[in-house]
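A protein chain is absent from this complex, but the other protein chains hold their places.
So, chain A:
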Amino acid sequence: MNRIDLLFKEKKNNILSIYYTAGYPGLGDTVAIAEALQESGADMLEIGFPYSDPVADGPVIQATSKQALDNGMDLNLLFEQLKQLRKKVTIPVLLMGYVNPVLQYGVENFCKACADAGIDGCIVPDLPMYEYEELYQGVFLKYGLRNIFLVTPQTSDERIRKIDGLSDGFIYLLSASATTGKNLNVSDVTTTYFSRVAAMELKNPTLIGFGISSKETFEKACKYANGGIIGTAFVKAVAKGDLKENISSFMKMFR
């Protein structure tokens, strides 16, 4: 069974998923970070493969992406690291990144390499629904990969239904229309939107991401969805110093 499906089958709330950029801060840190995160209670990992022009990202993740590229990270190396990672890590792992590196790798090659490396799903924010449905869904399904779509406060109910129909795994609810790294301020607008989506009783579970950086914001996410995703706050925390120590003290905020 796909590990994402298994996770959501077994756990209905308080799910904590952590994003980090492969090859950051050091080229070889990808596996060690995953191990430490699993040890300290993360339920799922989203590993970013770096891209030169990450338009959906704020300055912090842009900088990690740039450093990872400067360190020499690319998809070939990442897939090698992931094979090592899977020897030690049993929680679900997704790859997150932009569509152009995937197109250059070849979509079928990419999906096959994901399956071989034990990847459970992908988040490719600039791969549109129409292109996914027309061209790539078959390939994703063939290799057992879950493709995760984003939803924002501006996404219409009709479109959310369509996304729900096309998704498996879970749906990624953005707390706001924003680039990564903006602070979540839970206003009436956000709670109305979270409640609106919750009331739609989608077939897929949901996780809330963008702007979760503290115990309070994580708890809010858990109130309206099956859990939360933390990215910017985590990569900031591992930028300097001892990786293992930083990760365990960061995770103590939530676990």
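In this section, a contact is a pair of C-beta atoms (placed from the backbone, for glycine too) under 8 Å apart; a residue touches a chain by one contact, two chains touch by 3 or more; residues count from 1.
The rule is simple: contacts and distances are computed from a predicted model.
Peer 1: Have a look at "ABC transporter permease", "Molybdopterin converting factor small subunit", "Tryptophan synthase beta chain" or "Carrier domain-containing protein" and point out the UniProt protein name belonging to the hidden chain.
Peer 2: Options "ABC transporter permease", "Molybdopterin converting factor small subunit", "Tryptophan synthase beta chain" or "Carrier domain-containing protein" considered; the missing chain's recorded name is "Tryptophan synthase beta chain".
Peer 1: Of the residues A:151, A:197, A:237 or A:251, I need the one that contacts the missing chain.
Peer 2: A:151
Peer 1: Among A:69, A:139 or A:186, single out the residue that touches the unshown chain.
Peer 2: A:69
Peer 1: Quickly run down the residues of chain A that touch the omitted chain.
Peer 2: Where chain A meets the chain not shown: residues 51-59, 62, 66, 69, 74-76, 98-105, 125-128, 130-131, 149-152, 154-156, 159, 174, 177-179, 182.
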